[in-house]
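Worksheet: the structure to be examined is printed underneath.
With one protein chain withheld, the remaining protein chains of the complex are depicted in position.
Here is subunit A:
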Amino acid sequence: MNAIEIRGVVKAYPKFTLGPIDLTIGQGEFFGIFGPPSAGKTSVLKLILGLLNHDKGSVSLGGADASGMEVADRNIAMVFQNLALFPHMSGRENITFPLTERGASQAEIAARLKAVSEVLHVDHILRKNPAQMSGGERQRVALGRALAADSRAILLDEPIAALDTRLREEMRIELKRLQRSNNQTFVYVSHDEEEVMAISDRVAVMIGGRIVQVGVPDDVYNRPNCMAVAQLIGSPPMNLFSGRFSDDGWHFECDAFAAPFPLPERTRPGEVGTLGIRPEDIHQTEDRGALSHEIGISSIEPLGGYTIVNAMLGGQLTKIRAAGQIVRADDHAKRVTFDTRRLHLFDAEANRI
């Protein structure tokens, strides 16, 4: 059974149109929604929460149409970016809030609190007020409150964006663990591509109010279905060379390359297109053959485990991700080859070929 199902939902704003949105989120799935700011991510959450009156389409929760359901009856919890803890209540009161609101018995509240505080390790902060807690502790209490509600799904709107990097990585692992151990449905929204890719079972990429691609992170990364997704996912972003496919379809011709680039299979003879290659799929070479390109290195960024090389390839700035630490520009070869198995080809409409 699907926890959340959105069918053809459209919502027109004065300057922005959301949708049509089609989305199916399975029970127990960790579903990521990724997109640049103002792509409509929050609107999708509002749609699920019932805070958005959509113009067309339908939303169903657990197989039942949700159009008549009150916000409170949808049984969906949310963790907000600023957490929205109740500052005048202790950690315990915050966590048990959904239970007391629903008139649960004392025994039930105690049992639930115990279960939640065990998975979250929050025993020691139950007496504290949010103001006395650290960022990570507040995070846990906010999660605890969502978990205690025992809801159909938990929506997380950039829940860890406010934490520092180290804590963010810890919470990421923690979130995944919690989601797995409770078999909860999580809908996780973030504009941090790395975060979403690392944590989600499936990812939806949103651009300009539409869902452009849905798939497992591997799919989205290795087979982006359009140029926009290819540019959004991956850091540093994919290198793109615009040009045209040769008349026989076996080469890609681009001003940046000294010679036409051979393609592994015959593609769109004579059409205009774009060739994309990820920074890590460009390799150093000593070979001076037709498959290699000469580069002029403009700067290097040694990042420890790998190095980002900024180089000019036929007049176009190209990012190369080289393994290991390269400290001097001279240590990198002056010629590179593209991994032909990992080319991304896009047609004139920027769709994947």
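Operating definition for what follows: a residue touches a chain if its C-beta (ideal position, glycine included) is under 8 Å from a C-beta of that chain, and two chains touch if they have at least 3 such contacts; residues count from 1.
Note that contacts and distances are computed from a predicted model.
In the listed set "Acyl carrier protein", "Carbohydrate ABC transporter membrane protein 1, CUT1 family", "RNA polymerase sigma factor" or "Sporulation and spore germination", the entry agreeing with the UniProt name of the missing subunit chain is "Carbohydrate ABC transporter membrane protein 1, CUT1 family".
The missing chain, though absent from the display, is touched by one residue of A:78, A:254 or A:336; that residue is A:78. The chain not shown here is touched by just one of A:56, A:102 or A:127, and that residue is A:102. Residue in contact with the omitted chain (choice from A:10, A:49 or A:312): A:49.
Those residues of subunit A that touch the chain absent from the view are 49, 51, 71-72, 74, 76-78, 80, 82, 84-88, 97-98, 101-102, 145, 149.
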